[in-house]
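Below: the structure, in structure tokens.
With one protein chain withheld, the remaining protein chains of the complex are depicted in position.
Read from first to last, the chains carry the letters A, B and C; within each, the first residue is number 1.
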Amino acid sequence: MEVVQQGTQIRFDNHVHFHKIQAWIQDSRPYANLGKCANYIPALERANPSQLGICIIGSDGTMVKTGDFDTAFTLQSISKVIGFIAACIDYGISYVLERVDVEPTGDAFNSIIRLEVHKPGRPFNPMINAGAITVASLLGRRNSVEKVESICLLIDRMVGRHPIINEEVFQSEWQTAHRNRALAYYLKEMGFLDCSVEEAIEVYLKQCSIEVTTEDVAMIGLVLANDGYHPIRKEQIFSKEVARLTKALMVTCGMYNASGKFAASVGIPAKSGVSGGILAVIPPRARSDDSPFMDGCGIGVYGPAIDEFGNSVAGVMLLQQISREWDFNIF
Amino acid sequence: MEVVQQGTQIRFDNHVHFHKIQAWIQDSRPYANLGKCANYIPALERANPSQLGICIIGSDGTMVKTGDFDTAFTLQSISKVIGFIAACIDYGISYVLERVDVEPTGDAFNSIIRLEVHKPGRPFNPMINAGAITVASLLGRRNSVEKVESICLLIDRMVGRHPIINEEVFQSEWQTAHRNRALAYYLKEMGFLDCSVEEAIEVYLKQCSIEVTTEDVAMIGLVLANDGYHPIRKEQIFSKEVARLTKALMVTCGMYNASGKFAASVGIPAKSGVSGGILAVIPPRARSDDSPFMDGCGIGVYGPAIDEFGNSVAGVMLLQQISREWDFNIF
Amino acid sequence: MEVVQQGTQIRFDNHVHFHKIQAWIQDSRPYANLGKCANYIPALERANPSQLGICIIGSDGTMVKTGDFDTAFTLQSISKVIGFIAACIDYGISYVLERVDVEPTGDAFNSIIRLEVHKPGRPFNPMINAGAITVASLLGRRNSVEKVESICLLIDRMVGRHPIINEEVFQSEWQTAHRNRALAYYLKEMGFLDCSVEEAIEVYLKQCSIEVTTEDVAMIGLVLANDGYHPIRKEQIFSKEVARLTKALMVTCGMYNASGKFAASVGIPAKSGVSGGILAVIPPRARSDDSPFMDGCGIGVYGPAIDEFGNSVAGVMLLQQISREWDFNIF
Partner (left out) sequence: MEVVQQGTQIRFDNHVHFHKIQAWIQDSRPYANLGKCANYIPALERANPSQLGICIIGSDGTMVKTGDFDTAFTLQSISKVIGFIAACIDYGISYVLERVDVEPTGDAFNSIIRLEVHKPGRPFNPMINAGAITVASLLGRRNSVEKVESICLLIDRMVGRHPIINEEVFQSEWQTAHRNRALAYYLKEMGFLDCSVEEAIEVYLKQCSIEVTTEDVAMIGLVLANDGYHPIRKEQIFSKEVARLTKALMVTCGMYNASGKFAASVGIPAKSGVSGGILAVIPPRARSDDSPFMDGCGIGVYGPAIDEFGNSVAGVMLLQQISREWDFNIF
């Protein structure tokens, strides 16, 4: 079974790896009971907490998909990775890093304390809300439409279709974004926003509301695994420097306040969202000889029951098992 | 020129790589002017700030040493890595992680705030003083002598000789350790210390005062690069799990409050000390085809002029250049 | 020279006390050089930093005015006192204290940290911005016009005329209120605001922009000195309980982060604003036998050069001298 995509071939793997992944999904699914769906907006609360799906796409086009792989979900914080890359493409790494640092914090994703204590100082990193809103304010040139479009276009180049924004999710986020507005007004006062607060919030919430499936996420991961090069479309989408920096950020700050624990126990660059999605990236590796995807792969996971940190409980368990069994740990 | 060590061979490289490294040392040395030697105790203040030396040992025994590679210096915070491994060997990972978390903080290495705000809670990670003192209290069984010995023995197994403790440095540290005693009494009150405050402080300060050269540090890095296996002594010194966990910690928390920046710009597991030493680890890698040390290597760097974060200024510049030129970045 | 006001008499004192105050103003005026006018909006920056004026009104109607007593200025943070009293009149003390605590903090007036660290928790007191915005959201019943009017009406009852809002100041505040909006959105998320963020901010900034003179402020102080009773209009405007509570708040939190120092060195209930105004209250006292205003008095001070804490430098010096010479210290 084959799918022609952009002149290159995705080949579905229905055999050994597929069955292993299927088994591991069965192992991990019960952990969903330890979490629950985000409930601050109706669309997230309605998700089925027992769902768990995965898509893996290797650098050679091999694709493994199983479980609830085709449920649509919104990017939420995974969009922080895309926004950061888009800003680096548009303005260069050094311009972006003048506005946002790349240090992990140990604070909650929506914390405002550090901005006050370390004042004057840039937001600590683009994977927390303060940093992501700052990055959103940089994007594009003129207005919020163009800013959001710069993210959608980047996704299009990686995924092969223009993503849509889930309008219901966006409207709900917009109406409950008090804490994000607090952060944004704080950033505005400190001079970090390149546009109005309302515009930055609109861009940030729209990028969070972009709808994807695990396959879209895996494809984004694949490009990162290949240092910005799209092995299926055969196109360099962003530079190796941007890719490496982004993966470093995912390791140190990608899994909210469990980033250190995830690095210690799973050991792969990843970014999670409160919708239950996880973007994971496996760079090519030298050590293992009998495991698949030696040339690297991208992984998309979806499991909407999240833990206290905001990460998919079953999704993390699944990635931990895959990493251990196939030696995906980069350290 | 060859050195027989434990029946295996270290071969000095005096050619291409050696000359490249020599040139890069010349490039990096001027950056030392941007830092200065730690001055809280006389022994550190007396160091020559313009020194810069490096030793690299590959998994195949190839060794490159140049610059001020043979200056003796004290481990300082690099000892946190050894202490953590020693505790994991003695008690198992899960026992240790019940007493110390593995999350980066963004706070100063000697900060006490987070212990109060997140109370009750373990120290955030073993690479900050609060975590390292907690780990020191676990070591060995009965008393401070035995605890220090458990670290020295581990170093002996990796380096091939029993290290000595610089008594002058220890005495100076002991007399000025007010802040560390404050941390330790706080930890004692919270029930995290397995021994008396004075004993934990003695162990911690003695491990900081262990004297090494860049070659010793490179050898420690080599064992970590090989997941706990010593490729020269041909011995598994600690488990792959401990090695991977330690390297993950070095990436997220190893370079003080510049850990995120170091991961973003250099991209290798590393741990620095205020003496100007840096322990760096290059795991085997798949991607590069014309650079050396494809099977991994350990690196020891010494450059006593440190920056505001506590990291060797010239040492970081040197590692950045090596990482870029030889594609050592793990992401 | 006499002024008939609401059937009662204000008598100007042009003699002994007047000349003493005149001399003390001369002593205090040079201290203005140690401060400078608030400069975050043009209207405040334009003030003449060397001005210093005072009006004292005793419970028997004796009035002493000298220096730049008739310069108009905006209430700024002094309005927090009026807003708090208005809310207590409308809703009762216990209703208000469920929404705002009465503890001093030691933090900056516009700090957001404590809201996050002590979450869930009410704003610490109504004399910091977070508390004052919360109080502003309670006022009146239906809309921002009515809320502002409830403050203006209370001032009218104490001062004898309906105050006007300085529109230029309000517009400037409105456009630069990023930090206050950050606070208000934070409070909104925590459920402490009884109206929309924009409405609460509008009310708060309008109350800050109310224009007064030292005589108006002294009259407000006089009512507080008499436990809510207006000795000239002969009317109980608010209860003794509200007056006592308000004066306690002024002592513990009224002078920004120098409240403790002001209590220690001056010892009278007072509230300052960044416009350089100070409202001070002298309750009746038993101890002194040869000083004036034994039955209490209200004091209005104006001196626009403020210190790092936000208090009028010369104004504080003047009050310190008066308190010492006439034994106004309540402790």
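Assume a contact is a pair of C-beta atoms (placed from the backbone, for glycine too) under 8 Å apart; a residue touches a chain by one contact, two chains touch by 3 or more.
Everything numeric in this text was worked out from a predicted model, so none of it was measured.
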Check the whole complex and report which displayed chains the hidden chain contacts.
B, C
Given B:15, B:141, B:161 or B:178, the residue that touches the chain left out of view is B:178
Touching the left-out chain: which of C:35, C:140, C:283 or C:303?
C:283
Can you work out which residue in C:251, C:278, C:297 or C:318 touches the chain that's missing from view?
C:251
Which is it among B:69, B:84, B:109 or B:186 that touches the chain not included here?
B:186
Interface with the undisplayed chain - residues on chain C
101-107, 114, 124-125, 243-245, 247-249, 251-253, 257-261, 263-265, 267, 269, 283-287, 294-295, 329-331
For the chain that got dropped from the picture, name the residues of chain B it touches.
111-113, 116-117, 178-179, 181-186, 188-189, 197
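Heads up, the rule we're going with is that only the chains that are shown with their structure count from here on.
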Could you state the distance in Å from the CA-based centre of chain B to that of chain C?
57
Taking each chain's centre as the mean position of its Cα atoms, how many Å separate chain A from chain B?
32
Between chain A and chain C, what is the gap in Å from one C-alpha centre to the other?
51
Do you know which chain C residues sit against two or more other chains?
117
